[in-house]
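In this view, the complex is presented without one of its protein chains, the others remaining in place.
Right, chain A next:
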Amino acid sequence: MPVPIIQLRNVAFDFENTRALSDINIDIARGEFIAVIGPNGGGKTTLMRLILGLLTPTEGEVRIFGERPGTNPDRIGYVPQHSNTSPGFPASVEQVVLMGLAQGNSLFGKRRGIRYTREERAQAEHAMRRAGVSDLGKRRLNELSGGQRQRVLIARALITQPELLILDEPLSNIDPYGRQCILETLTGLDAQTTVVMVSHDLGITANAVTGIIAVNRFALASSGAQLTPAMLDLMYGIHEAGCPVHSLLQQMVETMPSENKLTQTQGKTASGCGHDTH
């Protein structure tokens, strides 16, 4: 049985004397497309930051590709919430994508200095094509829509051709067309690329995911794209019929597919999103 590329064993995390995550045991295999869902403040982003090595667990162990998180940044692509970036920053789309090459592990490494090599620019061009933003290279971020900006950040994460892509709410505040383009980009990636995505919008991701992890201080994982009653209980508590929350939860279950469906969009450039999956 292949070793999972993400392994969390008995992980707990405390934030200012409050236990934010407890008893987390998760395995994610290569090639999976995982949606991480849960209520606000439930620990989804904390879980992502533990996987990335931006936080150290209070208890337990996190292993990424069998190593400590942060050991090999080129194998992991990260797309933070786009609200963390400033659209007015003096940089073109190409320059933002090239920032994905900056790496601090070696003080005297090759990737230093102001000028980028031809190979580095070719890497950026390839990443921009995969994300469907190759025609925006010279434009500044504040000239782009929210969806376009998010795809630029995805291109930045893809420039090192990572084996694992982690996205924190990439679809929030994006219009439906932009969401569709982003999802096409993600589902069109190489089948060996593992995607872990925090998303509130389970409906739109339903046809793309191969697994779901529900997080609300604890975590429950499903083996397929199935939202189980236990997951709903964990995230939102038990609500009786007649309660407005109960009908909302029913709707969430009904939007999930009855079977595990993965829409294969590899090689297609539908919807005019303009991305290249190769």
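Here, a contact is a pair of C-beta atoms (placed from the backbone, for glycine too) under 8 Å apart; a residue touches a chain by one contact, two chains touch by 3 or more; residues count from 1.
Everything that follows uses one rule, which is that contacts and distances are computed from a predicted model.
K.L.:
Among "ABC-3 protein", "NADH-quinone oxidoreductase subunit N", "signal-recognition-particle GTPase" or "Spermidine/putrescine transport system permease protein PotC", go ahead and choose the protein name stored in UniProt for the chain not displayed.
P.N.:
From the choices "ABC-3 protein", "NADH-quinone oxidoreductase subunit N", "signal-recognition-particle GTPase" or "Spermidine/putrescine transport system permease protein PotC", the unshown chain carries the UniProt name "ABC-3 protein".
K.L.:
Quick one: say which of A:Phe33, A:Tyr78 or A:Tyr236 touches the chain that got left out.
P.N.:
In the full complex, the listed residue that touches the missing chain is A:Tyr78.
K.L.:
Out of A:Asn10, A:Thr56 or A:Ser86, point to the residue that touches the absent chain in the complete complex.
P.N.:
With A:Asn10, A:Thr56 or A:Ser86 as choices, the missing chain is touched by A:Ser86.
K.L.:
Of the residues A:Val3, A:Ala102 or A:Ala230, I need the one that contacts the missing chain.
P.N.:
Only one of A:Val3, A:Ala102 or A:Ala230 touches the chain omitted from view, namely A:Ala102.
K.L.:
For chain A, which residues lie in contact with the unshown chain of the complex?
P.N.:
Per the touch rule, chain A residues meeting the hidden chain are 52-54, 70, 73, 76, 78, 80, 84-86, 88-92, 95-96, 99-105, 111-114, 138, 140, 156.
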